[in-house]
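Only one protein chain is missing from this complex, and each of the others stays in its spot.
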Amino acid sequence: MKVSTRRIRRRQVLASAASGAALLTLPGRAPAQGGAKPLSGVTLNVSCWSSSYPKFLADYIPEFEQATGAKVNYETPSFPIYNQRMDIELSTKSDAHDVINVTFIFSGRWVGAGWVVPLSDFIDDTKKTPADWNAGDFLPGATAAFKDRQGRLCAIPWIADVHMAGASRYDLIQQAGLKLPDTFDELTTVLKAVNRKDGIPAIVVENHYGWSFIPFLQGFGGNVFRNPPTDLMPVLDTPEAIEAAEYFCNVLRDYGPDGILSYTYDQVLETLKQGRANYSSSNETFLVQMAQKDSKVASTCSLSLTPAGPKGRFPNVAAHGWGIPVGSRNKAAAWEFIKWSMSEELLLRMFNDHGYSSVTRRSIIQRPEFRQKMQVNGVNVAQLYLDTLELGAKGYTAYRTVPPYPPVDHEIDVAIQNIVSRQKTAKEAMAQAQQNALMQLKRAGVKL
Amino acid sequence: MIRRRGIAEGFGVLILGVVLLPALWLLQMSFRHNDDIMSASWRFVPTLENYTSLWNGQFPGSFVHSLLASGFSTAFSLLLGVPAAYALARAQFRGARQIGLWILATRMAPPIAFTIPFFLAFTWAGLMDTVTGLALIYVTFNLALVIWSMRGFFAAVPRSLEEAAWIDGCGVWSAFLRIALPLAAPGLAATGILCFILSWNDFFFALILTRTRAMTAPVAIVNFMQYAGWEWGKIAAAGVLVMLPVLVFTFLVRAYLVSGLMAGGVKE
Partner (left out) sequence: MAPRPAVGWAAQQRRAFRFGLLPALIVLAVVTLGPAAYLLVTSLTPLTPVNPDTAFDFSDPLGNYRQIIATDEFWDSVWVQIELSVVTVVTQVLVGLGLALLLDRPSRFLEALRTGFLVPMVLPPIVVAIIWKIIYTPDISPLHQLLAWLGLPIHSLITDARTAIWAIAAADTWEWFPFTMLMLLAALQMVPKEPQEAARIDGANATQLFWHVRLPYIRPTLVVAALFRLIDSIKAFPLIYVLTDGGPGGATEVTNYYAFQQTFNFSYWGYGSAVATLMVAGVFILSLVVNRMGGEAIDD
């Protein structure tokens, strides 16, 4: 089954390649008579973790090689392997790669430490980038994570992964006479009403709480730092933070499956797709997979915006992007690759050939056919996507990309674990998180 | 005697069955279609697609790399370590104990301690992403195991036989080859197996010191953990396949684990 689908896709790709090849004109580098190619002799080493966009891109790379004469060594290892390797390589300014993925959770570190080249030189120079490539087309919610301290863009985002909410068994919620909750209060009502209906727990959430808890933290009026990125004083033990932690942990404990603290993001996805848990607040890239053909809940699932707390709605926005390591010896050629792989034409073809929808170019999102394809059981996911991105652009996600965030992220994980497993009360746990966060920031040399 | 053996055999099978339950679970998982795996039902339609899909991509190559790295490192570890173990076991100089402890210390550091220096050194020496480089690392960390393990086994071989040979004019290493080593054969087999297994299953150093040209099997398995859902079926199938060469190796070597050489060999 899978093999023949691949063959069909290849045929589609080759067909569109005929039209696509014509679009691969590189400005100022038209092939001379006799066909000397602009990048012949250049070998580009490109690496990205194995998400859907990078996997689809592999099908189109031969066209790039054909048109430019470059040779591309392309690899897509899994997420943890990619990050582990790349972190060490970048920190030692290695020249092993020319185009890399700037992973969201490391963007603060990699961009902040100056390990990737600021791309403004390439973007602003009209000889290197034609105006119609339209660098301003990329959603600000997605590019925000890749700006360095001087505001220069250091990576071109190929995905904007937004937080949404969804239910695998919306039918059970409807049976209880309710709809998907829009506020925390409604959330409690819905969870209470459908818990253990059909034998399944009402909610499941991934255990990276430094990510999944924050919308709740901010929804209650709390925050991680006082005013990132300038004022990094942690504020994890404020009354709002404690209230948020209590609410969140009670929800997990009372309505989640046994052992919820051990549920990783991929486990959560599997659980939802099998219909073994109902509601979740998670990344859009995962939630839409509930509607895929291989999911058991394709006809009973639904999506909505992340619920809002008393102080507002704060869905997370993550982005991954293409960047150039400072150690690379083929920076100009690397930029050519990035330009090509993020061009509107290529992304549109990818959308048509593979159904790739987590795009970051406004021009594509606003097309009618895009909105058409992004419907799930009557819900216009494209609109939810855009609305969430708008919210994200407001800047409350700034806490995430400050370089010393990872240890604070860990302290939040530990605090939630302590509360749910009843080793500490919310007050004690958040107080400990605050204390440890202060110590970590001191160790990182941050002036408070 | 025979009845006791029968009881022992029965017991053995029973315990083995219980111990292997998780592994058998893995085996059945490898024959399931990916979507079926997390479902609670016991019935399923077996499929070979997990195994066949492994033959594309990097898996076959990683298998070969693992074989080469583990094979070479085991051979060299034994070559270097067994004589050293014999020397430590038989020599009567005072520093023997200290040297033994320092050798042991080379194994004590957690992998994270050596990651960065090895990464830098390997890049500089051009050993990055090579089977040779990996084998070198494995030799180093298994030397301590070989030396200490074989030293313990040599200690259990009575000195008297070699002393008799020495008095008769036999050289130290000649006596080693002809007397001590054959008597310690079960220990040698066990040590060789352990060396091979520990190199074969290493993940951390393979992760840091290889990329694509020398990727080994454990790293290839982790590569199946995609962002959008682990490919359980492939992981299970890969786990089963990765296990097989070592089991085969052990099975072939099992004759040496039995000491038939002691019977009638010692006449005091």
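To keep things simple, chains are lettered A and B as they appear, and every chain counts its residues starting from 1.
The rule is simple: a residue touches a chain if its C-beta (ideal position, glycine included) is under 8 Å from a C-beta of that chain, and two chains touch if they have at least 3 such contacts.
Predicted model, so just to flag it, every value in this text is computed and none were measured.
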Residue in contact with the excluded chain [from A:Gly151, A:Gly259 or A:Pro368]: A:Gly259
Candidate in contact with the missing chain, chosen from B:His33, B:Arg107 or B:Arg178: B:Arg107
For chain B, residues in touch with the removed chain: 5, 8-9, 11-13, 15-16, 19-20, 22-23, 25-26, 38, 40, 80-81, 83-84, 86-93, 96-97, 99-101, 103-114, 116-118, 121, 136-137, 139-140, 143-145, 147-149, 151-153, 155-159, 166-173, 183-184, 186-187, 189-190, 193-194, 197, 200-201, 203-204, 217-218, 221-222, 230, 235-236, 238-239, 242-243, 246-247, 250-251, 254, 257-259, 262-263, 266, 268
Chain A, residues in touch with the chain not shown (by the definition above): 84, 87, 91-92, 109, 112-113, 207, 257-262, 267, 271, 276, 403, 406-407, 410, 413-415, 417-418, 420-421, 423-424, 429, 436, 439-440, 443-445
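One rule holds in what follows: only the chains that are shown with their structure count from here on.
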Contact footprint of chain A on chain B as seen in their complex: 35, 38-39, 115-116, 119-120, 123, 207-208, 211-212, 219, 222-230
Chain A residues touching chain B - in the complex, by the definition given at the top: 49-52, 73, 75, 77-81, 84-85, 88, 92, 94, 96, 266, 269-271, 273-274, 276, 285-286, 289, 294
